[in-house]
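All protein chains of the complex are present and in place, except for one that has been dropped.
Here the chain labels run A and B in written order, and each chain numbers its own residues starting at 1.
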Amino acid sequence: MEVIVKMMNIKRVISAIEKNYIIQNLRKEERFDDRGLWDYRKISIKHDVIASAEGSADVSLGKTRIVTGLKYEVGEPFPDMPNEGVCTVMAELLPIASPLFERGPPDEQSIELARVVDRGIRHADCVQTKKLCIEPNKAVYILFVDMYVLNYAGNLIDAGGISALTSLISSHIPEGKMEEGKLVWTGKYLDGEYIVKELPLVLTYGKIDNMIFLDPSLPEELICDGKISISVTEDKITSIQKSGEATFSFDEIKMLIKKSMEIGKKLRKDLNFWQYKVNYE
Amino acid sequence: MPLVINDEYPEKLFRDDGKRLDGRDKTELRPIKMEVGVIENADGSAYLEWGNNKIYAAVYGPREVHPHHLAKPDSGILRVFYRMTTYSVFERKRPAPGRREKEISMVITDCLKPLLFLELYPGTSFEVFIEVMDADGGTRCAATTVAALALADAGIPMKSLVTAVAVGKIDNELVVDLSGIEDKAGQADLPCAITWFNEELSLLQFDGDMNLEEMEEFLSLAKSALSDIYEIQLAALKKKYIDIQEEVSGGNS
Partner (left out) sequence: MSFKDEEQRLKDDNQEEEAVNTEEDSDPDEFEDEETTRNLVVPGEILTTDTKTYLPGRGTILSQDRSKIISLNIGLKQTKKNYINVIPLRGFYTPRPGDKVLALVIDKNPVKYRCDINAKDDAILKPKNTMKRGRISRGMRGGPPDRDNSNAEMYDIGDILIAKIVSADRLNAPELTTVGKYLGKKNNGIVISIDPPKIPRVIGRDGSMIKNLKNLTKSTIFVTQNGRIWLKGEDIAHERLLIDAIRKIEREAHTVGLTDRMVDYIENEKKKRGLK
């Protein structure tokens, strides 16, 4: 286990010299961790790690770490969608993850994480909710994708997106059917191939002055003037979220959308998500 | 509505060959793995796998007390927060902490407090956060055990570690280290913890029925199991440093 030298412990205030250091180096397109402006930190993924869950993923993006679990319930469908199941995403920023996190109910940051990841999945035709129906109007699957942040080192959203998608792909949910009004198990399982169609990825960029860069690390995130997260599938843009005070020009947005499609394609290929499908018999 | 598969308790907790359902002997522990220094940002941290239990513990402190009114002028305070993730159990748990988690937090606080010198740090707080990612019986004991490691990893002066284990009675037999099924379907459950500086019990709970002889045998079975688990804790604490020593000397000591 490596003992890592920390930049000065970030508590409530970032030092002026650290801020200047980051900005001066960004102007030269240098980042402290030796990355280019459009590079991700190292990504590592472990799937199906939680025995009690019906799908799970332990994802690290640099030192940011999120462990996501998939659980299901069987319940009544929404009245306006009687043949469809439901998939809902939640996030918790655990107090162990950072001295900046406090205990208590979900705050703005955890709600933003959950919603941005949720929208990236929802609008991408990712979870095939029509296949999650056991009996129309009576019984459908409700999937819960619950993300827990174990260590916060910047850019929770992209790590969250990867962990949520991997959990869904590693799913093994008992297949149920109605027999004489009772719910019984067919002996089989619904897996990632059944549940997941498209593979959305969300890419987050930070902006400081007029410099834009991918995958902000913690110090970059804390000093940036704004962020933008763009969710993409192989051929579509499915959701965008801008946050913070910074403004983005039309050209910048067009450039970022184009970049997101390119980087998304490459990342999807490198990560090779379908290897995380499991076979439970 | 019920789940597709429901939590069923088997009728017998021993197999025909006399072993327990997971293949163990009566006094055998489940496989246990421990590691320290696993959460970057924390002042001290540890991770434990015990059977299917997967638990993280992280310590922050000494630091300012929030909210301020809880601060004590003549002593530091210790707060333990034991929480379980929604996906750590068979049926998804509600995210907010329930009464059981709060009770376990209190019980673990009572185990850890006697180890520390809180009077040396007036007006500050030590916080121990325990996150159960995957639960399978004996979680409060596993949580206590890993919390002690996290405190030591933080460099907080301690009189010793504390170690915990649950012993119990299943199908009329006394066994050590109850798994999830054994805990739910068994007849008696006794989680206990020992603080090593005075070799006394700092956690003791009991549910079930037992007679006096069984109780005595229980406690001696527990003592022996606790020593074995203690060895694993010590090794985990030292491993990080010993590995580095070996690495730099090229394998020579």
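Of note:
We adopt the following convention: a contact is a pair of C-beta atoms (placed from the backbone, for glycine too) under 8 Å apart; a residue touches a chain by one contact, two chains touch by 3 or more.
Everything quoted here is computed from the prediction, not taken from an experiment.
Note that the absent chain touches A, B when the full complex is taken as a whole. When the omitted chain is restored, the residue from B:Thr109, B:Ser160, B:Gln187 or B:Gln205 that touches it is B:Ser160. Not every partner is drawn; the one left out touches subunit B at residues 43-44, 61-64, 115, 121-124, 152-161, 196-198, 234, 237-238, 241-242, 244-245, 248-249.
Those residues of subunit A that touch the chain absent from the view are 2-9, 11-21, 25, 28, 30, 32, 34.
The rule is simple: only the chains that are shown with their structure count from here on.
Centroids built from CA atoms put subunit B at 31 Å from subunit A. Subunit A meets subunit B in the complex at residues 1, 3-4, 6, 49-53, 56, 63, 67, 69-76, 90, 92, 94-99, 102-103, 105, 139, 144, 146, 148, 150-153, 173-176, 183-185. Within the complex formed with subunit A, the residues of subunit B that make contact are 1-5, 35-42, 45, 52, 54, 56-58, 60, 63, 66, 81, 83, 85-90, 92, 95-96, 127, 129, 131, 133-136, 240.
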